[in-house]
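Below you'll find the structure I mean.
For this depiction, one protein chain was excluded, whereas all remaining protein chains were kept in their positions.
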Amino acid sequence: MNKLRMGMVGGGPNAFIGAIHRAAAALDGEIELCCGAFSRDAQQSRVFGESLGLAPDRVYDDYQSLFEKEANLPVEKRMQFVSIVTPNNMHYPIADAALTSGFNVLCDKPATLTLDECQALARRTEQTNLVFGLTHTYTGYAMVKEARQRIMNGELGTIRKVITEYHQGWLAAQVFDGNNKQAAWRLDPAQAGQSCCMGDIGVHAANLAEYVTGLRISAVLADLGRVEPGRVLDDDGTVLLRFEGETRGVLLASQISLGEENCLRIRAYGDSGSLEWHQEEPNTLLLKRGDQPTQILRAGHSYLSAPAQAVARTPPGHPEGYIEAFANIYRDFACMVSQQQGKGVDTTNPEHSPERQQISDLPGIAEALRGMAFIEQVVASDAAGCQWRSIEC
Amino acid sequence: MNKLRMGMVGGGPNAFIGAIHRAAAALDGEIELCCGAFSRDAQQSRVFGESLGLAPDRVYDDYQSLFEKEANLPVEKRMQFVSIVTPNNMHYPIADAALTSGFNVLCDKPATLTLDECQALARRTEQTNLVFGLTHTYTGYAMVKEARQRIMNGELGTIRKVITEYHQGWLAAQVFDGNNKQAAWRLDPAQAGQSCCMGDIGVHAANLAEYVTGLRISAVLADLGRVEPGRVLDDDGTVLLRFEGETRGVLLASQISLGEENCLRIRAYGDSGSLEWHQEEPNTLLLKRGDQPTQILRAGHSYLSAPAQAVARTPPGHPEGYIEAFANIYRDFACMVSQQQGKGVDTTNPEHSPERQQISDLPGIAEALRGMAFIEQVVASDAAGCQWRSIEC
Amino acid sequence: MNKLRMGMVGGGPNAFIGAIHRAAAALDGEIELCCGAFSRDAQQSRVFGESLGLAPDRVYDDYQSLFEKEANLPVEKRMQFVSIVTPNNMHYPIADAALTSGFNVLCDKPATLTLDECQALARRTEQTNLVFGLTHTYTGYAMVKEARQRIMNGELGTIRKVITEYHQGWLAAQVFDGNNKQAAWRLDPAQAGQSCCMGDIGVHAANLAEYVTGLRISAVLADLGRVEPGRVLDDDGTVLLRFEGETRGVLLASQISLGEENCLRIRAYGDSGSLEWHQEEPNTLLLKRGDQPTQILRAGHSYLSAPAQAVARTPPGHPEGYIEAFANIYRDFACMVSQQQGKGVDTTNPEHSPERQQISDLPGIAEALRGMAFIEQVVASDAAGCQWRSIEC
Partner (left out) sequence: MNKLRMGMVGGGPNAFIGAIHRAAAALDGEIELCCGAFSRDAQQSRVFGESLGLAPDRVYDDYQSLFEKEANLPVEKRMQFVSIVTPNNMHYPIADAALTSGFNVLCDKPATLTLDECQALARRTEQTNLVFGLTHTYTGYAMVKEARQRIMNGELGTIRKVITEYHQGWLAAQVFDGNNKQAAWRLDPAQAGQSCCMGDIGVHAANLAEYVTGLRISAVLADLGRVEPGRVLDDDGTVLLRFEGETRGVLLASQISLGEENCLRIRAYGDSGSLEWHQEEPNTLLLKRGDQPTQILRAGHSYLSAPAQAVARTPPGHPEGYIEAFANIYRDFACMVSQQQGKGVDTTNPEHSPERQQISDLPGIAEALRGMAFIEQVVASDAAGCQWRSIEC
């Protein structure tokens, strides 16, 4: 087996998410970081790339050089995909350049700054016939996959109510805005787009709701807050939801919920059962029924569905976490890229079995479009004084 | 010490809440059930009253006889207050008759069917100068009192976001509507009023939010559902909230959340701390801060505020539950009635100390009015297609 | 229905357990406190009795007067049982006097100071044919009854391992020994007997293990500590257990576990399933299997066994607590006394149905004997340098 060769744009020093991407990519021994442009400061990029053990000639000054020079390398040496981990405003130009240069793309969400950009990106993706993956990380957890399967299998009956929540507290204090590099770009419309809270985490909660239920959000009514004085973008919000088929829902998101860490949760209520999952205790899924004891489903068990079992690296009781969920996204992406490149993967490795490839459900350009439409309509609904807005895409 | 003499209207066989009222009243040995009219069926009322050990001549055919005959008894024998535990539509006529006949009233919520009725009841209460108490039971829990104190003391700073939830599953299936006496009247507009879910449990969640934060809800935007086909009244809903002073909030309530039992929760986020409380684990209160470990406050400890300590019957680790919370409402009400009647209570009993009386915070006619206004505006907001409505009262 | 008339010895001011006994007795409206001798100080007893609303002539100077004078009252006025809530050393003389005077007895545990005394008490009980109940309160919880039923029904197969724990921290600091009335007598061999920790709480854990599994402890090996310097009695200990039929077990008990409140737990492992219960979250019972999801059994549900349903006062999700568990002991005791007295109870009250009476499983003199034998052998095992000792009784 040859490892898949990855490049990276962004993710330099102090960018925690870059280190997580690299760990997730490395975890299963199937992907190798071979090049990158890690910082807008070329010198910083070089120093950092070398600290990662990269060959100096594979560390580039900027993403343009990266794509140009990698494209000129022999095919067996050249990177096979690029991971984009920059602030939001750079996602689109970089992704577009990558695709244009012939490289598959794994991109942080939201995919672009606007829905228009995203539609352009979708067209580009279609033209190039390359793989575009979007890191809706939370769909990588085994028990999220189990939740989705239980609903797809009909165990909960018709879903009638969905509550999805994502609470954080890290933007609760104004003081963060200046001191914190993360906070600075997330709260700046030029870098983050039209929304902070909904664009950063609300869109994850919306994606999780759609992924788990298999239902698409058809309309939103949003009430967004700029709780800390002086902010232009939202730092808190609630969105009433309608899903196709009249399923009702609510999405709560906040970055000013002091004391909350990364509290992403989903509850889905059907007419024959319900389920509940919390990201902070990710290896557990509660399955509820009206007239029977609640069941605690736990990762790693043989009673789980094939997709949940397929991503298990450890036996029950040996917790897997966020990096493993992220690694599942990378693994699915790697499978798709390998298939795309006509070489397949080594099927003597059970982790690359056809069974595993079949159940890939990587978020891609469709989810990117839906995410951008969600953000735009949520912002529009709030701006219109809490009016219902349809989501069509 | 003489026990306070209680009468009861409603609460006959199969009415679970009647038995809980009696247990709560009996718990502290300060109140004695002496008479009642337990059922609309006079014969059933008599049999039931005798099974409770009441003297046959103190079991009445209907509430009118109850008030008339008790009023004619000598003052030292006569009941001192009546507890009203009927379906909603009877609350107002019975409470009004009780007050008119000179009896203090402890009434289940919602106090009336309409805000108009409630305003009439408020006037009557004021005229008679009697005590009117409303069983917003959940405010009786020690840790709810602690939550309120922590916020009143300023420990959380300015409250900026409130999430209050009340999920049940007992109306999830249509089959209940016919078979279940509870369900039958709760879903019938003639008996329950203009709302099922919001009138039954949403109003508890709203009261809890106001009680804990000390802030009044100033506006609502509601999205109500009739999830089971064929229902006239709501069985599910979400309400966007504004509190005075621009605090933002959300209220989620549902009776079709299959697998949920009595899941009442509140989370309040301030600019220097946050708290979280779950009714199903009532002896615990979480206190969160951004830069310190979350604290688990537990009932019975000496580090709690005076109001939380005053209601403790057991040492830490010996759980108190729903009946004890209910008994705290009865105890506060009994204190107020005793004071009202100019006799005070025996202060040799530490449970009747002046300190304890001071901290009484019994829900009364003001909460009744606010509850009815909440229900009316929520229903109106939903009917208008999710528009903001003010609550003024 | 006439209420059962109760007297009380002990439980005066500042004795928290006395107040809990009275609340538990009152809760269901079936028992009435009619007399008592509440303190060794006659004056204090009188003042306290009056504060409880008792007639002055039914408040006695000491237990001897209580039994003598009550025995001379007309049978329809006389107390029908006495509740003994004094320090341990007084249990035996009071219980013996009560039985001798013809009164049924409900006694705090441990029943006596020594096994010899307990055997004498057992003979007396047998002679008088009166009811002797022992307040192993924790067997009163609905979910403990459910645990017992699940094992009796064979759902767990053969029980092979039992872990029972009882951790408290209230004796962790030496300073308590002097200031605290509770601590003072519990640590004094003259008042508490030969053991503090094992006699106070270890014996509860042992009883819980036998009650839940239906197996009797046949041998013990104990390692007791006197952790705080200068103590004569144990404040911490671990006991290796053998149950009849070779089931293995461990009992952990401690009163120096700083930060623990009243952490009584049991885990029982069978060859086809396991269960786990925690007293501090008493309405939940976990049922585990090797190849299926763990089930969360919750109080109040219709899927529970008859004995667990029979003690439910509230619907699911409305927590019941320690006082309710205690009230279940009182209710079972009252049923037995009523039956004993040939009058039965009013079966028009569903709480007194024959079904309910059948499932009474009140701890009595047999459990008293086993408790005393457990304490004696544990102390002997430890004194012998951790040797196995048989329990035969």
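Every chain is named by a letter (A, B and C) in the order it is written, and numbering of its residues begins at 1.
Here is the rule we use: contacts are C-beta pairs under 8 Å (C-beta built on N, C-alpha and C of every residue); 3 or more make two chains touch, one makes a residue touch a chain.
Note that the structure is a prediction, hence the values are computed from the model and not measured.
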item: Hidden partner chain, touching residue among A:Ala42, A:Ala71, A:Ala120 or A:Ile323; value: A:Ile323
item: Omitted-chain contact residue, chosen from C:Thr125, C:Ser257, C:Gln309 or C:Gln377; value: C:Ser257
item: Absent chain, residues of chain A that touch it; value: 1-3, 13, 16, 19-20, 22-23, 26-29, 33, 47, 50-53, 168, 170, 260-263, 279-283, 298, 300, 313-324, 346, 348-350
item: Those residues of chain B which, in the complete complex, touch the missing chain; value: 287, 291-298, 301-303
item: Residues from chain C at the interface with the omitted partner, ascending; value: 160-161, 163, 169, 172-173, 221, 223, 225, 227, 236, 238, 240, 248, 250, 252, 254, 256-260, 267, 269-274, 288-290, 294, 385-386, 388
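As a convention for this text, only the chains that are shown with their structure count from here on.
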item: Most centrally placed chain - per-chain CA mean versus overall CA mean; value: B
item: Chain A-chain C separation of Cα centroids, rounded to whole Å; value: 55
item: Distance from chain B to chain A - Cα centre to Cα centre, in angstrom; value: 44
item: Centroid distance [mean C-alpha coordinates] between chain C and chain B, Å; value: 34
item: In chain C, residues with contacts to at least two other chains; value: 298
